[in-house]
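Each remark here refers to the structure printed beneath this line.
Apart from one protein chain that is not included, each protein chain of the complex appears where it belongs.
We call the chains A and B, going by the order they appear; numbering starts again at 1 in every chain.
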Amino acid sequence: MTARKTTAETSGGPWHWLMQDTMDGLRRRRALLGYLFLLPTLLGIFVFTAGPVFVSFGLSLFQWNIFKPPDFVGLENFERLLEDRRVIIGLINTLKFTILAVTSQVTIGLILALAVHRINRIWLRYYFRTAFFLPLLMSGASVAVFMGYIFHKEFGPLNYYLTLLGIPQIPWLTSSDLVMISIAIISAWRNMGFTFLIFLGGLSNLSQEVLDAADVDGAQGLRRLWSVTIPLLSPQILFATVTGVIGALQVFDEPYIMTRGGPGNASRTLVMVMYEHAFKHIEFGYGSAIAIVVFLMILVMAIAQMWLWRNRVFYQ
Amino acid sequence: MSADKKMSRRDLLKLAGAGSAGLVMSGLPVKVIAQDMVTIKVQTAGLGDNSLQPVADIQMARNPNVNVEWVVLTGIDHEEVAAKILALVAAGESIDVGYAATEACQLFAGQGLAAPLDDRITGDADQDFWTDFFSDVHPSLVEAMMYEGSLYEPPRDFNAANMYFNTNVLAENGFDVPGPDWTKDDFVEIARGTTKKDDAGNTEVFGYGWTNRLWGSWMPWIFVAGGNLYTEERAPGGEWIWDGYYEGDAAADGRGGGLRWQTPIANSPEVVEALQLVVDLWKEGVTPDIGMGTGQTLTGFYATGKLTMTPAGGFWAGRLANEGMEKGDFDVQLWPAWRNQKHQFGTGGHWLSNTSNAPDEAWDFMKIEVSHEGFQSSIFFNPVIITTPARRSYSQKDAYETTGPANSDVFYDTLDEHPSTAPIPAPPWSNPMTTIFTTYTGFATSGEMEPQQALDEMQAELESLTNREGRKYYQE
Partner (left out) sequence: MSTNVTRMPGDVSAAEHRKQVISHQLGRWIPLMILAIMSGVVLAPIMWTISTSLRTGVDSFTIPPKWLPTDFAWENYAKVFETVPFARQILNSTIITWGTVLGQLITAALAGYAFARLEFKGRDLLFWVVLATMMIPIQATVIPVFILVRSLGLFDTVWSLILPATPTAFGAFLLRQYYLTIPIELEESALIDGANQLQLFYRVYLPLVKPGLAVLAILSFNFHWNEFFRPLIFLQHENYPITIGIFQLQGYMMTGSISVVLAGVVVSLIPVIIIFLFGQRYLIEGIMRGAIKG
């Protein structure tokens, strides 16, 4: 603001131009304020998000372990990636996890929300809402730690109760067929509180008139649910699916803590492979190449979902 | 959801209070250091911030101008600690002294992060110190700390893979702790004979248990079957140690300048046979499902009488005592003989950073750590042994007096009585090698692949890894 004195002397100076008591001046001031207000966000995003994405693309063309100068290798990292079994399995595991975790957390969340929506007693609603929400407060890390014990084959409480029912001990985390399913169950256990709340919010905002009109039309019970309520909830379903998919594609904490990617490669996810190469073996170039695959995968999935749902989402 | 849900002033104050309490507390005490003070940063692994404080105290008492700072890095296993150190150095942080087990010794040496110690030792005015030290440390431990002719770490501790027994479970089933010359077949008999199943076929007591990692794991079976992951070759050099300090010691005969692991032989018939053995025991329900990591649940199994035998070294003596096991509840024996009785070990110690600003003070620290005073005050060896001392004189019977095991002589005998005992394979690319090893072990022990197939694929990956990395680190 020290500029005021020097520039205000000449009536045509920038300060005057800005502070002019006209609509134009006002517009200029508001525009300047807009740029100023956006500056921290834009600068931050440029430095920490958008810029680094381009740098990642660049790094993926080098072989670099930081202790020695980088070597330009062209597309060699990507050739290696196509033949890298761990990357391919990591991709498959990640997709498998995403489908399992997202479908179960969206379905269960929806069922729970529909059920709680029908409860009249305030204290019961409060109890259920808090109960379903509680796991979301815990970190994926702590959930993974104690669920690792609960799902333990030989002494976990879960298998103990199943054996009482005559079911043989299930190798939840030590069988390559089951491990990704178990991790998806554990992840859905934590995240269904999130989808539940989204749907509960959606349900409380549904226009009662629309539902009543459906009643008059004779839509009852499951049919009403299927043909009226669920289409009306489609924005929430889209939101829960898209955020769920983006989160699930980045899965790392749970398999890293519970199984270290094992047995074999059965629970090694793409992000884990990237972490191993970049920060355990300090291969920044190859790590960047895998990071780009993660990025493209998320981009493609997000766009695909938007596109698939483009006509189906029913906005009130 | 409407706009009437304003955040009240009280709510904001609560949030602000919680935040500012944190900020006030963050004014943690800062040591004021005089200008002529020399600070050395020592990286330690596990056991809290001040596990090496006694060593630092000795050094600071001798030289008041030295200040020791700790850089604590922990991980589930050695290769993870090594990865943390790499990331730390990659992030531009400096340490003066770093810790590495066998797993990472050649890794830090090969990356040029660790400095060779040859001139420091041969040029040391106090040669009595080194004569005494080397006479107290088995040459195979020393050789395991060498890379391309130079020594990078004086060994502080080691753990050989021996077999631990829950003596109560043995007794219940009419078995005694076997003698040192027991065999693989004796082992299988005990493992099967102590396994107990309920009516539904679920195992209640397991004869044998192990976890999926590089050390321990099924690696001891590979050795006694006569195999290895890589051929064991020796780099030239090292005469300065063998002729200078081990003159006349038969155990030092034929040693060189450190091992070179550069030809993978992971799918040789011996290795396949070893994997077949442990996979069969798992399929029979003698062994519980094999998890990753270093055996937190195994300790629990063992302490609660659900497990008869497991591979472990001297480090288990104190650990089992801490878990509440009484002396006499457990014992130890050498690994059983198969085609031979070649044992495996891993050793640990500190290395000197190549970029240290105070290498002389850092070196002093390393020397004190492996001196008699260092061993006598170390919390790794006092009051109970939580890792086997590399100096023979500190791994004698009296060290295990309170905790057991009765057969504690086995620990150093594994080296002294068995000249073929060798380190686990750990080339400079040991981190990705370990990932490959545990991955394919997991394939076989989850039933996804037959041992032969798992090892064929392990071999293929080790070959391509070695082709990519090997030429950078071992001279032709």
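Things worth noting here:
We adopt the following convention: a contact is a pair of C-beta atoms (placed from the backbone, for glycine too) under 8 Å apart; a residue touches a chain by one contact, two chains touch by 3 or more.
Since we're looking at a predicted model, the values are computed, not measured.
Contact with the undisplayed chain is limited, among B:N162, B:T299, B:S371 or B:T421, to B:T299. The chain omitted from view is touched by exactly one of A:I89, A:V102, A:I183 or A:M274, namely A:M274. Only one residue in the set B:M60, B:L88, B:A358 or B:L465 touches the chain that does not appear here, and it is B:L88. Contact residues of subunit B toward the unshown chain are 1-3, 5-7, 11, 14-15, 18-19, 21-23, 25-26, 45-49, 71-77, 81, 84, 87-88, 90-93, 293-297, 299-301, 303-304, 306, 315, 319, 323-324. For subunit A, the residues in touch with the chain missing from this view are 26-27, 29-38, 40-45, 47-53, 55-56, 59, 108, 111-112, 114-120, 122, 126-142, 145-147, 149-150, 155, 157, 160, 189, 194, 197-198, 200-205, 208, 211-212, 215, 220-221, 235-236, 238-240, 246, 249-250, 252-253, 257, 271, 274-275, 278-279, 284, 287-288, 291-292, 294-295, 298-299, 302.
In this text, only the chains that are shown with their structure count from here on.
Subunit A meets subunit B in the complex at residues 65-67, 85-86, 152-155, 163, 166, 168-169, 171, 173-176, 201, 259-266, 268, 276, 279-282. Subunit B makes touch with subunit A in their complex at residues 1, 76, 79-80, 83, 86-87, 89-90, 111-113, 200-203, 206, 212, 288-293, 297, 300-301, 306, 431-432, 435, 438-440, 442-443, 445-449, 461.
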